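Just one protein chain is left out here, and the rest sit where they should.
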Amino acid sequence: MDREFITRGVKRCSGGKFLLWILPWVAMLIFGLYSAGLCLVKGLNQTNMDNRFAFGLWIFLDLTVIALGAGAFFTGFLLYILKMKELRAVINSAVVIGVVCYSGAMCALAVDVGQPLRFWFTFWYPNVHSMLTEVTFCITCYLTVLMIEYLPIVLKNRKLRDVPEFLVFEHELHKLIYVLAGVGTFLSFFHQGSLGGLYGVLRGRPFAFREGLAIWPSTFFLFILSAAAVGPSFVLLTTWLVEKISKKRLVRPEAMQMLGRISGLLLAVYVLLKTIDTLVWINRTSPGNGFPAAQYYAWHPFGTWILFTEIALLGMVPALILLTPKLRARTGWLVSAAAMACCGVALNRFVQTVQTLAVPTLSFDKFMTYTPSWQEVGTFLAVLAYGVLVYSFSFRYFQLFPDERELKLEVAQVEEEPALVGRY
Amino acid sequence: MQRTRRDILLFMGGGAAGAMLTPAPWRLVTDAAIWSENWPGIPRPARGEITARYTNCALCPAGCAVRARCVAGQPVSLAGVAGNPLSQGALCAFGLTGHQLPYHPQRLKQGTPEEAAAAVRGAMAKCGAGESVAVLDLAPGRAASWTYRRAMAAVANGVYLAPPPPLGGAAVNLAKARTVLSLGAPLLDGWGTPGNVHAARANFRLIQAEPWESRTAALADEWLPIRPGSEAALALALKDPKTAPSAAQATGLTEKQILDLANELTANGPALVLSADDLPEALALNHALGAWGQTLVARPEVPVPDAWKKAAPERVVASVPDNSIRVLFIDESVPGSHIPWGAIEKKLVRDNPVVVAFAWTLEGYGRHAQFTLPTAVYPELTSDIPPAIDSPAATFRISVSLVAPPAGMADPSAFIAKAAGIDAGNALQERADAIHKSGRGTLFTYADGKSTPLKDIKPDAFWKSLNEGATWLGGAEEPLTRRRGDAEEIPGELPSEAPRLRVSASDTFPLLVAFTTPTPATLSSPLMSKLYQDSDLRMAPNTAALHPDTARASGITGASRAVLETQYGRCAIGVIPDESVPPGMLEVAAGPEILDICGAFTRAKVVAA
Amino acid sequence: MLPWNYGFHWTAGTMIFMGAFYTVVVIVASTLVNAALRSRRALRTRQAERIRWAEDFHDLPARDRQCRHVLTGEFGYRECPNAFDCRQCETHAKLVASAAPDRISEPEEDIFGMAFPLDRVYHRGHTWVHSEPDGTVTVGLDDLGRRLLGEPDRVDLPQPGGRVSVNGTAWHAHKRNADVRILSPVDGEIVATGGPDAPWYLRIRPDRMDFRNLLGGHEIRPWVMREMERLQLALSAEGAAPTLADGGVPVQDIAAVYPQADWDAVCGEMFLEA
Amino acid sequence: MIAANKPNKIARYGMSIDLDRCTGCGACMVACAVENNVPPAHEGATARKGITWIRVFKVDNGEEGPARRSVFVPVLCQQCGEDTPCVHVCPQQAVEVDPATGIVGQMPERCLGCRYCMAACPYHARFFNWWDPQWPAGMEKTLNPDVAPRMRGVVEKCNFCHGRWHAAKERAAAAGKSEIEAGAYVPACVESCPTGAIRFGDLKDAASEPAVAAKDAHSFRLLEKLGTEPKIYYHSKRDWVRQVAAAPKPPNGKENARG
Partner (left out) sequence: MPFLAGALAALGAGWVGFPHAIYKSRPQPVDFSHKVHAEKAGTKCEDCHAFREDGTFAGIPSLSTCAACHAAPMGTTAAEKNFIDAYVTPNREPDWASYAQQPENVFFSHITHVKLGQLKCEQCHGDQGASDKLRPYQVDRISGYSRDIWGRTLFQSKAAGAVPGMKMDDCVDCHRKQGLSHSCLDCHK
């Protein structure tokens, strides 16, 4: 019944099957919205956050999701600014991922603040010295930009396209998309950095505090780099997942490998700089503030293993895999490395947000642990379900992978090859 | 004209665009934000003229002087009165929140005075020989206490009961002390008048002998961690060095430590020995150290009208035969020492005793009484406060009513006087007049911080001053005379083998209870939750801390619920394992339930719930 | 945020920050406005159909965008840069000028049993244009197009008096689940409409008698051969058994032979519609 | 965050806390709550979700048995004077250092409740209103009219009893003076401390008790190496007590369930 909305020539599962697919996600979303509603109506006492764990699961989620969503800006940057044409195959998907990640993060943030009705105060009375102000402004602007970038994808829907106004606007907008890609790159650059700076500037939290350049702590740059590194990996991972779930070929292997290569390259640089940064921090920054760095890792369960896992296991290893052409050519290795890179960055964000708060600062403080409440988990799941749903609908009704149709024909051609050869 | 969907959309679009050019949406957004400043549920403090009023705190026997900051007459915060000779401008945490007690959620608001009176009448008529009508007065020495004593004197078989007076009724003169040995007394944590203790603190060396590091021990000049229950042995050994070896064994200290301590007490006098449980051995030690007359003094009596002198004597509960009290009035409108209900209950006749409790909350004896009549609570009530234990001088001060008590509150002295058929009169004013007649002492008024000799004040002005916050201070102490019960309670010689009290743990109740909450009142302001719920400064009421080994031995794992059992009964408590509590001890934050089953000398056991 | 706002400070930080913010806002807003203005202009100048075709053409697989001269073998590989509008193509003009004129030996080409009369020129979207004596042209579906749609379920023809433009929509045809937009081979004004049962669908008064964008003569055979190949590919992509390749002749109603095929996709492929 | 000031007297209010005198009685905590209309704990509140502008910690020397010694450390907003960690992180200027008093102010009405400042504060001296404030019925009559109750969802903290500062200013104005005299303004915790362990004054006034204490060899500030220049000076003659100013020690494996 929704056939007329589905892009011509691509195969999508039946409406019933699609309904079956989205049903659990919708259920999850409803549960999550209920949880979030509780937090909004009854207040944040519904969460297990407290004065010591002022930030919890949600901030970790926001930081991670925004890092993973960096694929949108970075792919756009590579495609529209650096003209890497191969990435045209994934740009739409990357934009949807970006929209999902950023809007999801914004929704989670709206629940996370104690006074959502005052959301506009940050815009009206901004403290320009706060990293959070920068984050808020940039994310809002960038989300707007992403929405505008998403617009052509929506308007290109087969049915909507029949409206001449939509068709023409989509066309004209798409012609200017490079401007938006440029603006998006600028904005992303800053807010990814500011998210890193968010913790890096906390002089009162020597575990997170870093020195840096001018007003920007080193984490500012590390976050940009790690986000740029992991963005393509996440696009790659998502594409692979969608291919597996939909049982279709969507993207040529060259595009996937290109994503992997870019990711690997950046990841390698990131790991190098992160190592240098960690060494400087251990030997200079932290002791300078009166905190011998070794003690941070004496609080179990957070030991040095976490540092090793983050930098070596989930940083260096995937970087090497992605940089080795032979390994990269194998889907299994490629995807595993991409997944590891994503996990590595998620772990980095976890350390930045959760471990920072868990480690005591006053000598009579205790190491704190924190378990999210079901309302927090529910809200987390809502963001996840929302993402899956938006992506599913986008995949069903919009042309996320321009090569899909062609690849379908190619598959057919390969099967038909002998017959054709015999004929002509 | 035909309307299409497109037109409607356009109309709506135009509406939205137009609305943006009006104040409406912006105003709604800002109004919503402002609404969040005062949304429903956020109370608005009342405004009005701000005045200072004075009273005396009735929440513990210290009776600290209080300056109440009032807004339109309503007290909104309390503070000490600077310059007050005894309380020195200090108030404790309980006292600072006293003005909130009238609004306590567990405040008792209704009672049945007529039914209670009828039941009392009936029971008094039935009262046979060997049975008695008794008043239990938790805060003896007040004008109301005298009314009770007069009433009980007027009633055949009338008995006036009060908790045993600390230190045998003597007063402490901390200002004279150079060395203070405290056998577990919470000297710096709720003992006496905080302001007076802290003012004197600089002048004496404090040695705290206590099994665990209490707040006092933490701040003492020297802390002697002794074994639980060995205080008496230590006191004996200090008095009689011959027993030092056995005391060393009992306390866990070295003999040298004990002998050094004994030397110090004599060398650096005047010394004072205090004990948590008011040990007779401590009194004897004081006697031996020559503290009597120096750091321990007999406080002159506060004058009473001559007409009152025909009054029933003060007796302790233990002195009354079991199953003999037919009618019992309990006045707990003013908090005082708590006697476990179990100790009281066995004194009641078996068939239908009538117990009438006067209380502001049901959390005290009211739970056990047939009738609980609601009373005013500080700072609603009007009552005088007997002299504090650390006041060497006689004092008279009134806890003035700062807030009008709600309707329907019972006046215990009027009720009891009526039951006994006497006229309560205006006892407070009568006593004030008697004091004025004595012509002794000075009056310290709070608003101006001035002391005036009593003879320069007219009776009316004296009464007026007392009602506006003032303390009458009697003259210097009288020479020590042996008074009621002294001879029995100060042992001259004790059997050498016997620290009489609790050196060895009994099997039934192996744990020694130490109270951590100063002034174990039945209920305190809800704001006290700052100390035990919003922070971990103190344990929550009805909680106990014990060593993990002790907990394990009692079958308790981790922080959990458990049952506390003493000779008087059992109740549910929360337990917290804490290594700083020595094994064999239970650090208890008293709540109503625990108070009910714990006497002054308590051994207990804990079992998993 | 704004200088008259409480808490605003004229400091370097504020100016840099707010400056960057407003710059971004201005850029994004002006991009949007620019796109909107351009759209308005495009709509006013009736470019929607041209844009639609430009996009559809752009979305075609590369091998389907090949120049007509590749079909005839004049080039090895060349993508059409003009969206199949050869009227403005210099290369085409040169090649036509240098090529020998068509010799028409037979009145029509018979390819796999399909008739492609040579008295008309063909659009790559399977329509033909036939010049009528009165200066109008008739436009109809070629034989392959006709067989693809078979007996159409419905045909939506434009009103006479309306305009069509090259590569724009001429009419809509519905067959099974397929909703096909048939591309117009000429610019002009519709004079009359016919239909599936009439010899032609539209009679058009063309703006210019310029059919350089259409295929004719010797180009027809390689083109149709290529189209058959595409058809086969499209069918097999839909999982239909390849019967045509065996030398069979397309039946009158191809759709009927492949009941399981996604006819929408096949028609989209064949009628050059994204 | 503040523009020009009149040549008012610039004060730097500070505090000195004598840890050798603090008995941990909690009077300061309670007086603070009374003064500043902090509600009693919600039933769901814990020591980690409670609001205690000043909080007394029991700190021990880490020894076992009789060697164990404890000290009580009242911790309140340390009113950092340099690089004030909470001020520059607030996204909407809800936190500021008053140039006239040096007091770090938190504006609940401006606060978004993002809690970034709480993450930034090394002293954990900032508290979030997890619940709407609730007093038992009738007890709202005892609220202090000089301080507005805060709503749920905002951060609050010690501001040296700003209501008392206002009142002192007004009293001075009534007397025709534009400055507060020394001693005319003290926070509630200072006033309530039964042992006089907490002293308050202007650090710029060399005669004030905090200024004197600041020069004492036995004085220290918490986490001084962070460079935030806190204005609360602690004092103890005991060497081990002064160690509490330093960074935390890694755990010894045994955790006390209390304190």
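First chain written, first letter: the chains are A, B, C and D, and each begins at residue 1.
In this text, contacts are C-beta pairs under 8 Å (C-beta built on N, C-alpha and C of every residue); 3 or more make two chains touch, one makes a residue touch a chain.
Here the structure is a predicted model, which is why all the values come from computation and not from measurement.
Shown chains touched by the hidden one, complex as a whole: B, C, D.
Per the touch definition above, the residue from D:20, D:83, D:109 or D:205 contacting the chain not shown is D:109. Residue-level contact of chain D with the missing chain is found at 1-6, 8, 94, 96, 98-100, 103, 105, 107-110, 146-149, 159, 162-163, 165-166, 169-171, 173-176, 178. Of the residues in chain C, those that touch the hidden partner chain are 6.
Not every partner is drawn; the one left out touches chain B at residues 7-8, 10-19, 21-25, 27-28, 30-32, 34-35, 37-38, 44-45, 49-50.
Everything that follows uses one rule, which is that only the chains that are shown with their structure count from here on.
Across A-D and A-B, the chain pair carrying more C-beta contacts is A-D.
Measuring from the average of all protein CA coordinates, the nearest chain centre is that of D. Centre-to-centre separation between chain A and chain D, using Cα means, comes to 40 Å.
One simple way to say how far apart two chains are is to compare their mean CA positions; for chain B and chain C this gives 97 Å. Across the assembly, chain A contributes residues 115, 118, 121, 124-126, 129, 133 that each touch 2 or more other chains.
With touch defined as above, residues shared between interfaces to two or more other chains in chain B number as follows: 36. Against chain A, in their complex, chain D makes its touches with residues 1, 42, 44, 46, 48-50, 57, 59, 73, 75, 83, 85, 88-94, 110-116, 118-124, 126-132, 151-155, 222-228, 243-251, 255, 259. Here chain B touches chain D in the complex through residues 36-39, 41-48, 50, 71, 74-80, 90-93, 96-97, 99-100, 102-105, 188-190, 194-195, 198, 201, 213, 215-216, 218-219, 223, 225, 518, 525-531, 533-539, 545, 559, 576-580, 582, going by the rule given at the top. Taken in their complex, chain C has these residues touching chain A: 1, 5-7, 11, 13-14, 16-18, 21, 24-25, 27-28, 31-32, 34-36, 38-39, 42-43, 47-48, 51-52, 54-55, 59, 61, 177, 179, 229, 232-234, 236-237, 242, 245, 262, 264-265, 268-269, 273-274.
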